[in-house]
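As you look at this complex, bear in mind that one protein chain is not there, while each of the others sits in place.
== subunit A ==
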Amino acid sequence: MMNEIYEPKIVAFCCNWCSYAGADLAGTGRLKYPENIRIIRVPCSSRVEVAMILRAFQNGADGVLIAGCHPGDCHYDTGNYHTRKRIHLLTSLMDFMGLSPERLWLRWISGNEADKFQATVTAFTQELRAMGASDKVRDLRCSR
């Protein structure tokens, strides 16, 4: 049992114009990467609410990847700058919440960078495997 590899669960939010397209291109190019990732398509990385990221952790995600267009290359001009600010703030709060900030990755992957997408997912999976399961964040809402 001890030698078994821990397979982490990764939730990714990919912007439609760059990172989702990059992931598509990785598919078209048959670039292989681990099966651990589940991609949620959003129009822009700035669409992602902090609550969605936290909910992913609550649901047992071991890592969350936010991927958007390169700075200056946002399809909507400025969306990724807002993302950057928001994710920076969240990262700084994660320690406080008992979550390891290394479990939240923000990466810029363009529609042409299939190899970067592949490399990112592969590296993230490997790091999370080494880190093991994430501590569960309690859901304090009454409805649950």
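As a working rule, contacts are C-beta pairs under 8 Å (C-beta built on N, C-alpha and C of every residue); 3 or more make two chains touch, one makes a residue touch a chain; residues count from 1.
Convention: contacts and distances are computed from a predicted model.
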item: Complex member absent from the view - protein name from UniProt, among "NADH-quinone oxidoreductase subunit F", "Cell division protein FtsI (Penicillin-binding protein 3)", "Heterodisulfide reductase subunit A" or "DNA polymerase IV"; value: "Heterodisulfide reductase subunit A"
item: Residue of A:92, A:112 or A:126 in touch with the missing chain, whole complex considered; value: A:112
item: Residues of subunit A (touch criterion as defined above) contacting the omitted chain; value: 9, 11, 16-18, 20-21, 23-24, 26-28, 30-33, 35, 38-44, 46-49, 51-52, 55-56, 59, 61, 69, 72-73, 75-79, 82-83, 86, 110-113, 118
